[in-house]
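Removed: one protein chain of the complex. Kept in place: all other protein chains.
Right, chain A next:
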Amino acid sequence: MTPEQVRAPAIQVRGLEKSYRELRVLRGVDLDVARGHIFALLGSNGAGKTTLVRILSTLLKPDAGTASVNGFDAVRQAAKVRESISLTGQFAAVDEILSGRENLVLVARLRHLRDPGRVADDLLARFSLTDAAARKVSTYSGGMRRRLDIAMSLVGDPPVIFLDEPTTGLDPQARLEVWQAVRELARQGTTALLTTQYLDEAEQLADRIAILHRGRIIANGTLAELKQLLPPAKVEYVEKQPTLEDVFLAIVGDEGTDSKLAVTSPDGRQDLR
């Protein structure tokens, strides 16, 4: 590694744009992740989190802007980037038909490591999977599967790890297991970019947090810094008469959608349209 690479942030993103036909998913994203940090990217569904992770892990090419990982350009030096990273995608990328140990050995072989068996056994122990090592992954629980998934990402100690919504769809117990696994990463000095839609997850795990909203980073800082954003420095009041919709939503409570209309039919039944 050159001295320049050591000083540079582990992940650097400048002016990144990506569209799917008409849909502009990323509209100029800027981001720095320092080495050894756990960086959480917060955002609701469709904010562009996965698209950003896919570009950083060389699965997708950006339309404009630059992204570098571990000092390598994600487009021009994709092969170098792939040597520096591992991706834990939204859906556990494990082989269901193989055993847990076979999964780890497979990845270790593909990373051309010298002693795949030993690497696998070490990781199984670290992630408390030794007892289940010889079982087919299809018999694993959701939490075990995700733990194995993360363990597979650690094979070969890549300096940068992407975790795309690692706890989505997991029960609370499994979530705690995954959090423990992520803290384990941090202890080793691995840089991790974690996307999540759960605020408490970012709060629990991350050194820094950025909020991605409609394809732009709208806030970026430590948890303390983000907390200082509230109450907002400037509040603008816009006079607006309540509509029937506002009244209805205020009474019944609402999930935040803005295009719903309440209609009470003659028989007194309320319909949402």
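Just so we're on the same page, a residue touches a chain if its C-beta (ideal position, glycine included) is under 8 Å from a C-beta of that chain, and two chains touch if they have at least 3 such contacts; residues count from 1.
The rule is short, and it goes like this: contacts and distances are computed from a predicted model.
Enquirer: Would you mind picking the UniProt name of the chain not drawn here, from "Carbon-monoxide dehydrogenase small subunit", "Peptidoglycan D,D-transpeptidase MrdA", "Transport permease protein" or "ABC transporter ATP-binding protein"?
Expert: The chain we cannot see is recorded in UniProt as "Transport permease protein".
Enquirer: Where the complex has a chain not shown, which of A:D32, A:D73, A:D95 or A:E203 is the residue touching it?
Expert: A:D95
Enquirer: Which one touches the absent chain: A:L87, A:L104, A:V178 or A:L205?
Expert: Final answer for the missing-chain contact: A:L87.
Enquirer: When the complex is taken as a whole, what residues of chain A touch the one chain not shown?
Expert: Touch with the absent chain occurs at residues 57-59, 61, 79, 82-83, 85-87, 89-98, 102, 106-107, 109-112, 149, 152.
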